[in-house]
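In this view, the complex is presented without one of its protein chains, the others remaining in place.
Right after this comes chain A.
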Amino acid sequence: MATQHSRSAARLMIAPAVFVLLVWMLIPLCMTLYFSFADYRPMRATFEPWIGFDNYVSFVTSSSFTNSVITTLQMVGGILCITIAGGIALALLLDQPIFGQGVVRILVIAPFFVMPTVSALVWKNMFFNVDNGLFSYLYKALGLQPYDFLSQAPVFSIVVIVAWQWLPFATLILLTAVQSLSSEQLEAAEMDGAPGWARFWYIILPHLSRAITVVILIQTIFLLSVFAEIFVTTNGAFGTRTLTYLVYQRVLESQNIGLGSAGGIIAVILANIVAIFLMRIVGKNLDN
C-alpha cells in the first residue's frame, strides 16, 4: 500500500515538471511543423497556411542542402577525430603523476568554460588573422607566406576552433576511464610480454571503448548544432554552411519562415536518425 501511495504521490509531484518540459518542447515543435507546411514570408506579407510539401521539396532539392549536409558531416567527423585522438593522448599524459597535477588538470578543462562566441572571436583575431594573427607571425618568422586560414581552409579552421573547445570534455571523460583501469591488468600484460604499444592497443584502448562511445554520442548531438563559431568566423561563406546554418539563413536572411521551418524539421529527423544509430552502437557497447 505504501508503495502504491508513494508512487502516485511521486507522479503527482513530478507532473508540473513534466508539463513544463512538454510545453517547452512541444509548442515550438508544433509551431515549426505548422509553419513548415505554410508559405510564410513576413517581409512580403505572404501567408498561405497550407501548401503541402512544397517547402520540403524545395529545401531538399536545392544544391545548398546536399552541400550543407556534407559540410556538417565533415565538421562533426573532423572534430570527433581530433577530440578523441587528442583526448586519449591527454588523458594518458594527465594520468601520469606530475608536479602540480591539480592545476594542470584545471587548465586543461578551462577551454570548456569559454563561451563559443568568445573562443571563436579569440581564434579569429588572435590566431587566424592574416595581418596580426599569431600564426601569421609564426609563418613570417619561418620565412613563409602568411596563410589565410579562414578563407583558404575555412572548414578546417572551424573544426580546430570547435575541437579546441570540446577537447577538455573528451579528455575529462577519458581520463576517468583511464583511471578506472586496474593496474594489475597492465602488470599482467607486462608479465605476458606486451610492449608499451601492445598494452595500449590490447588493454587500454578496449577498456576505453565504452567511454569513447559515450564521448562520440554526446559530442555528436551537440556538434550537429554548432552555430556561433560559424556565425562569428565565416558567416557561412566559403563552404562552411552546415545544415543548422542553412536553416538560420533561410529563416532570417531570406525571411522565408516556411522554408526554414521545413529545413528545421528535416534537421530534427536527420539528427534523430544519427542518434538512433549511435544509441544502438552505444547500447551494444554498454551491454558487455
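Here is the rule we use: a residue touches a chain if its C-beta (ideal position, glycine included) is under 8 Å from a C-beta of that chain, and two chains touch if they have at least 3 such contacts; residues count from 1.
Just so we're on the same page, contacts and distances are computed from a predicted model.
The subunit not displayed here is recorded in UniProt as "ABC transporter ATP-binding protein", chosen from "Hydrogenase/sulfur reductase subunit alpha", "D-inositol 3-phosphate glycosyltransferase", "Tellurium resistance protein terZ" or "ABC transporter ATP-binding protein". The omitted chain makes contact with just one of the residues A:Arg41, A:Arg105 or A:His207: A:His207.
Residue-wise, the contact with the chain that is not shown comes from A:Ala188, picked out of A:Cys81, A:Ile98, A:Val118 or A:Ala188.
Against the chain not displayed here, chain A makes contact via residues 182, 184-185, 187-195, 198, 202-203, 206-207, 209, 288.
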